[in-house]
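Step one of this worksheet: look at the structure below.
All protein chains but one are shown in place.
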Amino acid sequence: MKKNKLRFLIVEDDEMIRIIHKDFLEELFPKCEIFEAENAAQGICQYFECSPNVILLDMMMPLMGGETFLDILEEGYSKKVLKYKPKIIVVTAIKDVKELMNIGKRFAVEAVISKPLVQSQLKALLEDWIE
Amino acid sequence: MNHSKDILIIEDESITRTMYVSFFQKIAPEFNLYEACNALEGLCLCFEKRPQLILLDMIMPEYSGEFILDVMEEGISKNILSFIPKIIVVSSIDNANELMELTKRLAVVSVMPKPLPFETLEELLKLHL
Partner (left out) sequence: MDDMNFPKIEDFISAQIMDKEKALKRVQQKKELLNRVLTIFKKNLSEKKETIKTDLAKKNWANLKLMAHGIKGSAWTIGAQQLGDVACAMEKAADNKNYPLYNHLFQILQDCIERFLESEELNSLL
């Protein structure tokens, strides 16, 4: 992933959290592009429109949640329809350990972080992936 | 890349799907045909291939045709999608109100009954393609 061509997608229904995460990313990578979605349906549309490298994915969202988002991408990838595999960071308020472990095993999920997300966690993860 | 020569068929029953494929091969041989056996694959193919027309079965296990319409609605109403497909929905609903609601869904251009009347479909294709 090249630093000057970074595209992030934030899929999160809470607008306050979207603003905060966006700020964190903009500070870490001033040249990046950031796309937003309030639910999995919007998220999937944004994914195909904008081809983000990294996705910050909330699990519990009204209308359509993170599980559905992952289901769609997983199926697309297994049927060789997706052009590329993004990196997904799940940011969730879910506390159940078993659930969290299952999410961690899902397609393209690189990390599962408990809310609230701290900027240094993002930095540590992303620095590994970015040239 | 020119996407105007693509048709996507989203139908879980393989025999029905094969029937649709033969029909389109006969009626519209110049078109590329894509097939999806479930709504998830269908959604991915829809966005990756940007077909001119989609034939969508409403009743599918796990994720139904309704699911695809819901995603379209969000994508279109929030101005996220730069491409809006034309969807012909295939449904065995016979309730007039429900049928009307289905016709009003975003991206839906027509609602066809099951089993699909091929003559009517042929007319529709001439209209939309």
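Every chain is named by a letter (A and B) in the order it is written, and numbering of its residues begins at 1.
In this section, a contact is a pair of C-beta atoms (placed from the backbone, for glycine too) under 8 Å apart; a residue touches a chain by one contact, two chains touch by 3 or more.
All figures in this text were calculated on a predicted structure; none of them were measured in a lab.
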Sort by label and list the shown chains the missing chain touches. A
Could you tell which one of A:19, A:101 or A:124 touches the chain left off the display? A:19
Residues of subunit A in contact with the chain not shown: 13-17, 19-20, 23-24, 62, 116, 118-119
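By our rule, only the chains that are shown with their structure count from here on.
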With chain centres taken as the means of their Cα atoms, state the distance from subunit A to subunit B in Å. 29
Please output the residues of subunit B touching subunit A within their complex, sorted ascending. 36, 38, 40-41, 43-45, 47-48, 63, 70-71, 73-75, 78, 80-82
Residue numbers of subunit A touching subunit B in their complex, please. 37, 39, 41-42, 44-46, 48-49, 63-64, 71-76, 79, 81-83
